[in-house]
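Every protein chain except one is present and positioned as in the full complex.
What follows is chain A.
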Amino acid sequence: MGGFPILSLMLLVPLLGAIACLFVNERAARSIALAATAIDLVLGVILWTSFDIGGAQWQFTERADVFAGFAWALGIDGIALMLIVLSVFLMPICILASQAISKRVPEYMAAFLFMEVLMIGVFSAQDIFLFYIFFEASLIPMYLIIGIWGGDNRIYASYKFFLYTLFGSLLMLIAMLWMVNVAGTSSIPALMVYDFPVDAQFWLFLAFFASFAVKMPMWPVHTWLPDAHVQAPTAGSVILAGVLLKMGGYGFLRFSLPMFPEASAELAWLIWVLSMIAVVVTSLIALVQHDMKKLIAYSSVAHMAIVTIGLFAFNVQGLEGAMMVMLGHGLVSGALFLCVGVIYDRLHTREISRYGGLAINMPRYALFFLLFTMASVGLPGTSNFVGEFLSLAGAYQVNSWVAFVGTTGIILGAAYMLYLYRRVVFGEQKNADAAAMPDLNAREWAMLAPLAAATLWMGIYPESFLAPMRSDIAILDARLARAAPESDARLVMGTVAPAAQGGDEAPAHGTDAHGGAH
């Protein structure tokens, strides 16, 4: 693609679309939104196919100095590429899923297109302040989507969303300013190889952590997510779960780990403990939910904990696994929210007990829902298995407690997802209105079928997704090597066992999480 500014173009298309939407009527706004997201999808595919695997680390770079070192600098590596592809893939599906929106449609479409601009911006920014602007601004359209087009309790949800995020972002901005001052550059690639003093890293890490942990979200700063999901319209939930949560994981990969490797290793125990608690606690909470969206929201927290477990395994399997969970979860949780949306549009309730026996009147829907349920519980052959398997395999090499507690998620995950599936799809038809719901229509097919195909593709031949990221993960792994914690396995060869010392207590010996696992 030479010097063609394809990334700027990908930002420009939805931006122009968003502006255009504001000046036209409802029908035209829908068409514009669909067209703009479709164009971006095509551009995303071009980006993917023309990405030079094994080539330069940063590709499609663009740079225009704005003022005082602050630059319009864009560029991607394989990690960013995959997340951009995920974003542009989900967007047209979201537009299709917004058929039921009837209030202020042009503004709604504009908000979504603006959202797309910011998402692509976050993943392609190469200037730390540019990143910050995109990262924080991405909340604005989400506030609006929840606050204007959300459910009955939307004000509380959007307020909670706002409050949590505010808490993190300020600290992160201060840390960024300090870093730029010290390193003398605001370029992300330059900062990624800059060695900050080890004692400063500690505080910088915590400052970034505050923001990314909320975004992920990690236990215990996750309580905004269930409310936000429950209140958000379907498409909002898809983007929230599919892409916005990934910004936290991307932040860890792009900033925390490469910029503060020593601090990451030093504070890994914190991440491990929080992640282990999250897997067990949020899974158990998911088990007792009555609201479909809340259940899936809590399951997202548990899945994101597998991401952090993988990220802080400090090895290739863990890092690649974390990325694969992010991509897989983006597809599958998005798809599950769409599945909820499909029946919500028909019955206008998320109450699980109002449904039942849908396999009778909606067999095709039941099949799709089954596929995504199985993907969510990490059945091999689906996207999530590859990610979870690699993440946990990576974690095992560092700490068997983390891997053990993380892996209990496969039991609990199966329990809450199959319990949901049973109550919604199996059983007798309980309500006449639920029994009268028609099966999927063509539009819903068009939403779910691509997600199903992608889920299977990623599960059966993940190489397409792993290959672009491989060299970038290897670079990160090499950078982390100097700080990576030692394995707790300590394999000793020979027939004479050394005096059993009971093993050094692993730092992540979280009794809370462990107690909850049994």
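Note that a contact is a pair of C-beta atoms (placed from the backbone, for glycine too) under 8 Å apart; a residue touches a chain by one contact, two chains touch by 3 or more; residues count from 1.
Everything that follows uses one rule, which is that contacts and distances are computed from a predicted model.
Asker: Assuming one chain is omitted from the figure, identify its UniProt name from "Nitrogenase protein alpha chain", "NADH-ubiquinone oxidoreductase chain 5", "Phenylacetic acid degradation protein" or "PaaI family thioesterase".
Answerer: Spelling it out: the chain absent from the display is recorded in UniProt as "NADH-ubiquinone oxidoreductase chain 5".
Asker: In the full complex, which of A:Leu15, A:Ala33 or A:Leu144 touches the chain missing from this view?
Answerer: Checking the options A:Leu15, A:Ala33 or A:Leu144, the one contacting the hidden chain is A:Leu144.
Asker: Where the complex has a chain not shown, which of A:Ser300, A:Gln317, A:Ser333 or A:Thr455 is the residue touching it?
Answerer: A:Gln317
Asker: With the full complex in mind, choose from A:Tyr132, A:Phe205 or A:Phe252 the residue touching the hidden chain.
Answerer: A:Tyr132
Asker: Based on the whole complex, identify which of A:Ile46, A:Val182, A:Leu284 or A:Ile475 touches the chain you can't see.
Answerer: A:Leu284
Asker: What residue numbers in chain A mark contact with the hidden partner chain?
Answerer: Touch with the absent chain occurs at residues 67-70, 129, 132-133, 136-137, 139-140, 143-144, 147, 158-160, 162-164, 166, 169, 173, 177, 180-181, 220-221, 223-224, 226, 281-282, 284-289, 315-317, 320-321, 357, 359-360, 374, 379-381, 385-386, 389-390, 392-393, 396-397, 400-401, 403-404, 407-408, 410-412, 414-415, 418-419, 422, 425-428, 460-463, 466, 470, 474, 477, 487-498, 500-503, 505-506, 509, 516.
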